[in-house]
Each structure stands twice: as structure tokens, then as C-alpha cells.
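Of the protein chains in this complex, one is absent; all others appear in place.
As written, the chains take the letters A, B and C, and residue 1 is the first residue of each chain.
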Amino acid sequence: MDIWEKLNTIDRRWIYLLMFLSILFPTIFVMKFPIELTPEAEQLYNAVEELPDSSVVMLTFDYYASALAETEPMSIAALRHMWRKDMKIITLSNIPLGGPTIAERVTREIAKEFDKVYGVDFVNLGYKANYVAVMHGLASSIESIFPTDYTGTPLSELPLMEHVKSYDDMKFIYCVADNATVDYWISIVNAQYDIPVGSGVTAVMAPKMYSFLEAGQLTGLLGGMKGAAEYEKMVGALGTATIGMDAQSMAHLLIIFLVIVGNVGFFMNRRKAKDAKE
Amino acid sequence: MRKDIDIFSIVKKLQAIRTLPVILLTITMSLILNSQAFAQDFGDSVFILPRMTVLILLLVFSSAVLLYTKWAKAGKKLFIRKIAGVDAVEDAVGRATEMGKPVLFIPGIADVEDIETIAGIAILGRVARVTAQYETPLLVPVRYPMVLAASQEVVEGAYAEMGKADSYDKDTVRYVAGEQFAFTATVNGMMMRERPAANIYMGGFFAESLLLAETGNAAGAIQIAGTARPEQLPFFVAACDFTLMGEELYAASSYLSKEPLLLGGLKGQDFVKVLIIIAILIGTLLVTFDIGDWYTNLFDVP
Amino acid sequence: MRTTIPIIVAFLAGTLLIVSFFFHPETIWIGDAKEVILQWMTIVGGFALVLGVVSIVRVNARAVQRKSEGWFYKLMTVISVFAMAIPAMMPVTKESVGGSIFYSIFPDSWMGYLGTGSNSFYDWLFNYVDAPMMETMFAMLAFYIASAAYRAFRARNAEATLLLFTATLVMLWRVPMGEAFLRLFSDNLPGYINTYVMGGFNVAVQRGIIIGAALGAASMSLRIILGIERTYMGK
Partner (left out) sequence: MESFSFLEHFQIWLKAYLILSLFSFMYKDNKFYKLSEHVFAGLSAGYYVGLIWQTVIIQQLVNPMFDKGEWWLIFPGLLGLLMFARMIPKWSWISRTSLAFYMGSTAGIYLIQTLHGFILPQVLSTMVSLDPSNGFAATLLALIIVIGVISTLIYFYFSKEHTGFMGVTARVGIWFIMISFGAHFGYTVMGRISLLIGRVQFLVYDWGESIRQIF
């Protein structure tokens, strides 16, 4: 067996090891490459930027703990951007596992930076099962779906909720998601209740989102860690997404290298098989 | 051939008691007419008029499906082209039988609220018939209790239909964890330990698609996947032997059953597809010559 | 009887939801039907969970009883189910269902640790045992995607070559280092990839699949409502 044949049947565990090393290395030795902006990220940034100061927006935490690396930096950057414009933020989650807890932790952390007060500047509605029902229900009355906030305080005791009763009182829905709930925000809430929806999604979902973006059903899009890094750059507050981009570069190069090696091996073998036939 | 009970045959039976539909109709009508809003102001305040397009589309679509179904019932032959991945399902089960190894079937990891899951469960019914016939062990891990209930019905029904009710194991379909990755971890373990010869994934899949398919590949199983989620298709295509893409998933259960009644739905779908293509072409032409506002407005439904 | 009633139920539920779409919820009751049915679905689905738990406990407990291979692990599963579920189901305050009886037996200091709120035992298990495992399983995809790419991206024929070529191009474009590399060929290349590949080819195909799959789903739904497709009833 020559080297090319060996390469073709290489034990996949070697690939796993290479992958691990290619990420470990840049995590220990940080480099920093420049980050370029994409128009769809700018569109989202501008949509938020163009809203009047102190308008009410909804920020969803529709993601599981498993996608934190991509989505959490988006939420953090979005919170910083919105509070810099002194907006009132309502958060909720359509994901039972993690979503509401993450919302609680992240909003309170960032609120400290901006001296924002719970109940006045932001409210965390938490989670309620059956997101289709939740999305329809919020159109008529928030209180009917969420009688209390995440911690159990009745909405009537929260000053912010006094003049926020339904979608009509909100200007924008900023949906950070790692799953199909964002499709429903678009196909139900945007389609039936006519409120702009912008979203930050994991990289795997982004390509599908482009078709909603083109159709004007979606206002702006962040795709994966790169999207998060772009938003961090626009907001001007660097976070873990920006740091992660180095490791990202290394890993992409590794995969491209693997694809090239795989193909060279494939052609060498095929040529050899042809030679043998003749 | 199964007994034909659908909503039409039920209605037909009910007609024997002719009064019943009349009563139902009267009650409904009087309820609607008595509602104040209706009496005061018929029209836009009650009925959402701009949604008329959806109603038209719904009627066209339903009539196409029903018409083809009627023809199919009447014995008209309906041609459906071969779908490679679907044929592979039967082959894969056959291979597992020869090797004396189990077949692993996952009806997606979405709940029954997702229509893809129902498509997956329908395919499971066809697969279970084959495994029942050859007494090939079948493993069906599911992630939601509702899917558990429905899948159990399907598999039990299939075994009963093949006259193998005795060899049906109640734990063929089993609930495995609630969480996506806990489910994946368990199924991955299952693949490495029980070594199924064929892995069939049909339904709604998310990020675990590649985790499952790569592990299955490492374990050396034949793999056939089907999902309507465009975002997961590339991974199944890369790691599985056959992949049913999008619509093919929905077509598969009709195709596998070869029942004319179900094929009618498929034909109706194709008919509407042609209408859609024509609608797009007309729309593009009108928009290009800048005279299409009235036309595009029809499609812009609130 | 055994199929007739379910078919009528499915038909009524489905039709009601369709009809309700066309009516204003504010002015006529039928427009509101959607929300009622959705709430009902949630409740019915909630009960079904018991079936799931029974299934998981039965499968594992049977293995433990028989002391079959790996019974210890199965036992751990059963213990984990209860460790997570039981404290979570206990009443959180004296006002909640059964709370007055519960806290007359057990000390009030347990309140914070029970239920599903933050600081509860349930929450801790989730945050420090469940969540890290989720994240880790998800992260394993990075390894698997690399090995899948290595195996699948071979220029076997025209289609495979297209797949491999676009994938490589997009991978380069998505990281700063690769983007700089692409600019060596043309300053506009990254923009072209974004516009034509992502916004053109990708959008077109996604759209085609979305429309096609939507038709498939619609036809499946119609068949269910009409009782033509009823495999889920074991028929």
C-alpha cells in the first residue's frame, strides 16, 4: 500500500486530532486578523440604529445552551447597542432548556454596565410552552400569555409593562435563535402582525435565512460567529466572537488542506487504477 | 387492501341519518349569524378579505388533490417516476435481514407538531411491515412522547397486519431522553453497541444530523436519510448513501405504500407545482415590463 | 368506531383551524378558535410526557432487574430521571398546589431548592451537568464535519466537483485570512460570493426546496384532515 492509498483510508481519528490542535493553538497564542463587514449585518445594525431613541424592542433568546459560542456574543452586542440608544427591552425565550436562564444572566450582566433597572428598562418574560400559541397570543395581549415575568412578578407590578401591551407597542423584534423558531417569527409574526423582524442566527441556519432576507420578510441578518464578530465591531465592543475568529481561520485552512490532500490522493489512485488496467 | 374509511365515506354513512348534517349546518350558521358583529357589518370586519388569495389557493390545491384521488380510486393508472432513495429503503432492510442485524429507524427529532415527523412516521409504517415480514429486529428511538405514541401505533399496526403480532416487542419504539443532544449521545452509543446494518433517518432533523450520520458511517451501516430542512440536507448528502430531499420525503410514504389513494395526493401536488411555475413566469414577465403591481399584490397577503 | 371517531375528531380540529384563519379574532369567536386549540394541544401534549417517562423507566428498569449487560449504566439513567424530576415537581411555595400540606411536613428552608426556579437543585443540575454535555456534543460536530468533508469532497463527477468547489470558496470567504487570500485574485471576489453564490444560487435553491416541501407538507396535512393518511392510527 503506497502513501496515497493510505491517505484515502486514513483513520478518521487523525483528522479529529489535527482539528483539536488547530483550535488549541490559536486559543493559546492570540493573533487577530481584521474583520470585514457584510451588508446584511450592516442592515441589521442600521435598522436598530434608525429606531427612535428609547423605543420598545423585543429581544428573543431562542437558543439552547449548546449554541452559546455563536449566539451569546450576538445577544451581548445587541444589548449594548440598544441600551446605548436607551431603548426599553423585553426579552423572552421560546426554548425551555437554557434560554430563559441565559436571558436572565446576560441581561443583568450588561445592565450593570449601563445602570439599567429591571422592570423599568428591561423585562424578562421567560418561557412558555408552545411557541406558535405564544406568538399569536402576544399580538392580542402579552399579559394573557405571560401573567408574570420569569421570576414570578405579576406584569402589572412592572412599570415598563404599563404601556406595553402587545406587538403594537413595539418597534422591532430582534430575534437571536439557533433553531426553527425564527421561521415562525417570520412566517407568523412578521407576516400576520406586520412588525419588522431582524435576526442573528447560527451559521448553519444563515443560508436559509437569505431567502427571507431577499423577500423582505427579514430585516438584517447575522450569520454565526463571524456575524457576531461583525456586530461587535460595529458596536465597538470586542467580545469572544472577535477572539474566536483566529481559531476559526486556522480550522478552515485545515479543512481546505484536508480536502486538497483527499482529492490529490483520489486522483493518484484513479490514475494508478487506470495504469493497472492498461 | 385496507378498508376505505375516510371522511367522505363517513359522511356518506351519516347521510343515512339525513337530519344530522342539516342540524349541524343549522347550528353553525345560526351561531355565525347571531354573532353581533356579523349582523352589524358583514364584510371586512368579520372576514379578513385580503386573505382571499389563500382561500383560492387552498381551494385549487384541495380540489387538485381530491380530483386525482378520485381518479385513483376509480382505477385510473397514475404514473410516478422512480425515486432512487425510496427504492434504497427496501434494499437496506433486505440487507439487514441477510446479515441478521437490526434496522435503526429515527422518525426525526421534532415533535408531531411538525408535519415532517408525521411523514417520517408514515414511512416507519411501511418499513415496519417489511421488518415484521422477515422478523428483522427494529430499533426506533424517539425524542417526544407524542411521537412515541404515534410510532407505537404504527409499528404495532404493521406487525398485526403482517400476522406477526406475537413477535412485536413493546419496546421496539422507545423514548430516549428529551433533549436533542442527550438523544444523540444515546443513539450514537446504540449504533456502536448494537451495530445496526441499516440506519434510516426520516423526518425533521437539526444539528445532530451529521453527528448521527458520521457515527453511523463509522459503524459501517447503510444509511438513508430524508428531511425537508434545506439547512440539514448538505450533511446528509455528504454522509449518507441516499438522501430524500425536501418534497421527496413527503412523496416517500405514498410511493412506498403504492396505494392509489395516497398517490393521488402526490399528483395533485405536482399539478399545483406546474401552476406555481406558470405563476412565477407570468409574474416575472409582468414585473419586467413594469405592469405587474395588481398581480404581485395578489400574492402579498397579510 | 375505533377509526371513525378519531377521523371525525381530526377533521373537525383541522377544519376549525383553517376556517379560523379567515376571520377576525376580535369580532367573531371563530377567529379565536386557533388560540383555544393551541392551548388544548399544549395540555394534551403535557400528559403524553408520562408515557415517555414510563417508556424510559421500563426499558431501563427491565435491564437492571435482569442484571443484563451494562445494567449499572441503566440504573444510573433511572436514578437521573428521578433526581431531576422529583425535586422539580414539588410545590415551590405554601400557596402552590399541595404546598400547605407539604410544608407542614418539611422545613420551609427547602423552598428555594425545589421547583424549577433559579437556585433550585433542578437548575443547578441543568447548568452544571446537562448544559455542559449539550455544548460538548454539539461541539463534536467540528470534528465530524472535518472528517465528512475529507471523505465526501472528492471530485468524482461534475456534481461532486461543483459541491466541493463552492464549499471551499465559501469556507475561504468566511474567515478573515481566507478573505485576504481571495482578494489576491480580485478585490470584488468576496462581494461576488456573497451576492451570487449566497444571494443567488443559494437563495434560489432554498426557495425551490421551501416551496416544494411546503407543497408536500400541505398535501400531507390535507390527507390527514380528510382521513386518507392515517398511518399514525396503526392503519
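Keep in mind that, in the parts below, a residue touches a chain if its C-beta (ideal position, glycine included) is under 8 Å from a C-beta of that chain, and two chains touch if they have at least 3 such contacts.
Everything quoted here is computed from the prediction, not taken from an experiment.
Peer 1: Would you mind listing the shown chains in contact with the chain that isn't displayed?
Peer 2: Counting the whole assembly, the omitted chain is in touch with A, B, C.
Peer 1: Which one, C:I30, C:L182 or C:I224, makes contact with the chain that was left out?
Peer 2: Answering carefully, the residue with contact to the hidden chain is C:I224.
Peer 1: Tell me which stretches of chain C touch the chain missing from the display.
Peer 2: 2-3, 5-7, 9-18, 21, 34, 37-54, 56, 70, 73-74, 76-85, 87-89, 96-97, 115-116, 122, 125-126, 128-130, 132-133, 135-143, 145, 149, 158-160, 162-171, 173-175, 195-212, 214-215, 217-218, 220-222, 224-225, 232-234
Peer 1: Tell me which stretches of chain A touch the chain missing from the display.
Peer 2: These residues of chain A touch the chain that is not shown: 13, 16, 19-20, 23-24, 27-28, 66-70, 96-97, 127-129, 132, 186-188, 191, 202-204, 206-207, 211, 214-217, 223-226, 240-241, 243-244, 247-248, 251-252, 255.
Peer 1: In the full complex, which residues of chain B touch the absent chain?
Peer 2: 51, 53-54, 57-58, 61, 79-81, 83, 112-115, 118, 146, 149-150, 152-153, 175-179, 181-183, 185-186, 188-189, 192-193, 230-231, 233-235, 237-238, 245-248, 251, 266-267, 270, 273-274, 276-277, 279-281, 283-284, 286-290, 292, 295-296, 299-301
The definition used in the following text is that only the chains that are shown with their structure count from here on.
Peer 1: Specify the chain pair with the maximum number of C-beta contact pairs.
Peer 2: The chain pair sharing the largest number of C-beta contacts is B-C.
Peer 1: Based on Cα centres, what is the most central chain?
Peer 2: C
Peer 1: Please report how many Å separate the Cα centroid of chain A from that of chain B, as a whole number.
Peer 2: Distance between chain centres, rounded to whole Å: 30 Å.
Peer 1: What residues in chain B touch two or more of the other chains?
Peer 2: 113, 179-181, 207, 230
Peer 1: I need the residues of chain A touching at least two other chains; which ones are they?
Peer 2: 12, 64, 66, 97, 132, 207-208
Peer 1: Would you tell me which residues of chain A are touching chain C in their complex?
Peer 2: Within the complex, chain A touches chain C at residues 10, 12, 15-16, 18-20, 23, 33-36, 38-39, 64-69, 97-98, 101, 104, 129-130, 132-133, 136-137, 140, 151-152, 203, 207-208, 210-211, 214, 224, 226, 245, 248-249, 251-256, 258-259, 261-263, 266-267.
Peer 1: How about chain B: which of its residues touch chain C in the complex?
Peer 2: 2, 5-8, 10, 31-32, 35, 37-38, 45-48, 51, 54-55, 58, 61-62, 65-66, 69, 111-113, 115-116, 118-119, 121-122, 124-125, 144-146, 148-150, 153-154, 156-158, 160, 171, 174-182, 184-185, 207-208, 210-211, 213-215, 217, 228, 230, 233, 235, 237-239, 245-247, 249-251, 253, 261-262, 265-266, 268-269, 272-273, 276
Peer 1: Can you check the complex and tell me which residues of chain B touch chain A?
Peer 2: Touch residues, chain B against chain A: 113, 179-181, 206-207, 218, 229-232, 301-302.
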